[in-house]
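Here's a slice of the assembly, chains where they normally sit.
Per-chain residue numbering starts at 1, and chain names A, B and C are given in the order in which the chains are listed.
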Amino acid sequence: MAEGTYTLNISCPDRVGIVAGVGTFLAKRNAWITEANHFADRASGRFFMRQMLLANSLEISSEAFEAEFRPIADEFDMEYRLTDNRIKKKVIVLVSKLGHCLADFLSRWKSGDYDVEIPCVISNHETMREMVEWYGVPFIPIPVSRETKSVAFEQMEEIFDRYSPDLIVLARYMQVFPEKVCRKYWGKVMNIHHSFLPSFIGAKPYHQAFDRGVKMTGATCHYITSDLDAGPIIEQCITRVAHVHTATDMVRIGRDAEVQALAQGITYHLEDRVFIRNNRTIVFYQ
Amino acid sequence: MAEGTYTLNISCPDRVGIVAGVGTFLAKRNAWITEANHFADRASGRFFMRQMLLANSLEISSEAFEAEFRPIADEFDMEYRLTDNRIKKKVIVLVSKLGHCLADFLSRWKSGDYDVEIPCVISNHETMREMVEWYGVPFIPIPVSRETKSVAFEQMEEIFDRYSPDLIVLARYMQVFPEKVCRKYWGKVMNIHHSFLPSFIGAKPYHQAFDRGVKMTGATCHYITSDLDAGPIIEQCITRVAHVHTATDMVRIGRDAEVQALAQGITYHLEDRVFIRNNRTIVFYQ
Amino acid sequence: MAEGTYTLNISCPDRVGIVAGVGTFLAKRNAWITEANHFADRASGRFFMRQMLLANSLEISSEAFEAEFRPIADEFDMEYRLTDNRIKKKVIVLVSKLGHCLADFLSRWKSGDYDVEIPCVISNHETMREMVEWYGVPFIPIPVSRETKSVAFEQMEEIFDRYSPDLIVLARYMQVFPEKVCRKYWGKVMNIHHSFLPSFIGAKPYHQAFDRGVKMTGATCHYITSDLDAGPIIEQCITRVAHVHTATDMVRIGRDAEVQALAQGITYHLEDRVFIRNNRTIVFYQ
């Protein structure tokens, strides 16, 4: 993500004059727009807009911006958010035993692809501790059993509340989140499911896919809701499979699609490209 | 499909000596093998084999071949079929109102991709008559209403029985086949379903896909069973979609994937590349 | 293409205030924006913008629009074009012997995908006459030999000048256009080349690809210049190939990618989504 930019995200009821209103506001503050996306959702009558601004072109502070923008926002009944991209976003990752998605995330982070802070990685197993600590990231083990589940999730919620992360990534984390946490962190908890949703919801999707004899398998990156694997989809990737592949082969082959779909979803979220509308996402690709 | 070849398809319980037995048999008849595929399905313990032979390398007739092969087939408990590719296969196509899959089939047929005979195209509507007749193919209208359905399918069955087609293609034919016909023509009736099965079974799959907010839509070519959209899958193709696409857009965008999946499935079937095992297919790609 | 819309295409030097200026202009005329795309090319310092407007939301005629927009265009040094999408675009197609790209174009046109007028199809062979006339489109044979080439192209130029087409499609037309026509119809003549450019320029690209032993082959849709296969690329598609495929197989297999790349390129052009900047295209995908 480029330094020295702001991202302005807006959604509001669609009507004439939004672009003019926002455009004039920005031009008066001398804002240099480097990227702009609009989407008018005719089904819901809602308008979505994302603008990237060069920070040093703006003649006012972000605080002043927010204050001065308020009347326009009120006029058009806007939800809006101005993000200063010079401030690192915080990402907490949760993992169980399978580490490929986590390894890819940490590797991209180390190479500079994700310019974020990682307060910690949380896991219900010890498997990934060594790798996480090699990257210099704190590893917090929180075992989850049927008896300890509610305590474990309270502990996690405390950690979330302490760091107030911009994104929580379930990188093959095999525990269902309680509804309360889903609601509190709505739109901030991203899961990677190892099937082409809505096919093969729940456990062992590759085995389900094998049993159905599909010729392609996939992975789906989505925001979680309290309904299992039913939240808004951000990205999907697929891989061809054939009769030679057993369910075990598919587990191995499918990893690349999981890694790829999750990496895309994370990038879109960190670059504030994703809007949620009902159970759908608007993703403004670059 | 090259002229002047035989295809030998075999399936049997897996054990040592199959390849040697068949190979020796073929070598003794001087058979020149141009393509060979094997698959040992360790789950079911079954072995599948497809061999392409140059017809003019064989020193015996196909009748003599079949007779002489019988002892080996018995020894290994084989199901087998020798296909003389110089004899054109017969394909009957069924269509309702949407003609893109039919148009693609006829266009490829005219260009020589499919070296087959088309005894007729059957439809429950008049929409495609003009195009079918332009290609010089008989068009048989068989309207289907709730009242006439059983009569209509008896009429179709008679047509099938008369021509004994090698393949019946449901090229966006929107009527469910009666169980009796499904059984009689098992493994010969191919459907194109406009979703990535097992997602979005049944009516209006693009609208279902839109409602779920998927980022990819697909098409599935499969053999029919009496269970709707549940038969063995032969090929699947996908297309990316985004928030800008309405269900109507998806109907339009998805057509290419339908055409592509069906064309592949037809090619595989006509080249005898497909074996069915339970509810799965083995497809020997070239 | 939806009826009842205008498309406004603008390019100009990048600076602050463009969006505000255009947005305010549009809002004052009550223009309802259904789709908007911007791109600030930081390398060249040029800004590109495409807006779709609902025709019946505009309170002025397109002539009045053009007149009233002039001062803004001058202020920002804009090139701009307002297209009334209720007026059908005109497309002339040229083909030699291989008809798959033409057949696909006509089939999509007949199905309503391309809401255009086809004044004629021109060919240097008789091969495709029958199909073209079945679609009710005039077929104009213009044979080209070394001796007749200059006369032939003068004849074609006259036809182009007569109809003033919005797009000329070379749908596997195997003659190089003279520089004069390239210049006169710059940005309006689209070719499909059967390789992944810049690999395999010129004749028999599939044979070149076979000789190099590539694992993927492709097709490239581009605007023509007088340099062979060197013009701005609009779209590219690829197909996997393997050792089993001869050059002849690749010719057959590659057809789908050619059809697909060309169909995309045509759609982008007809929807005024393509800008040319030096030897590159900006394509605003939906």
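Everything below uses one rule, namely that a residue touches a chain if its C-beta (ideal position, glycine included) is under 8 Å from a C-beta of that chain, and two chains touch if they have at least 3 such contacts.
Being a predicted model, the structure only gives us computed values, none of them experimental.
The complex is built from one repeated protein sequence; 3 chains are visible, and the structure file as a whole lists 4 copies.
Convention: only the chains that are shown with their structure count from here on.
Averaged Cα coordinates give chain A a centre that lies 41 Å from the centre of chain B.
Chain A and chain C, compared by their mean Cα positions, are separated by 37 Å.
Contact with two or more other chains is made by residues 42 of chain A.
Contact residues on chain B toward chain C in their complex (touch as defined above): 35, 99-100, 103-104, 107, 111, 113, 134, 242, 244-245, 252, 256, 260, 286. Across the interface of their complex, chain A is touched by residues 39, 41-43, 196-200, 212-216, 218, 232-236, 238, 242-244, 246, 279-283, 285 of chain B. Considering their complex, residues 16-17, 19-28, 30-38, 40, 42, 57 of chain C touch chain A.
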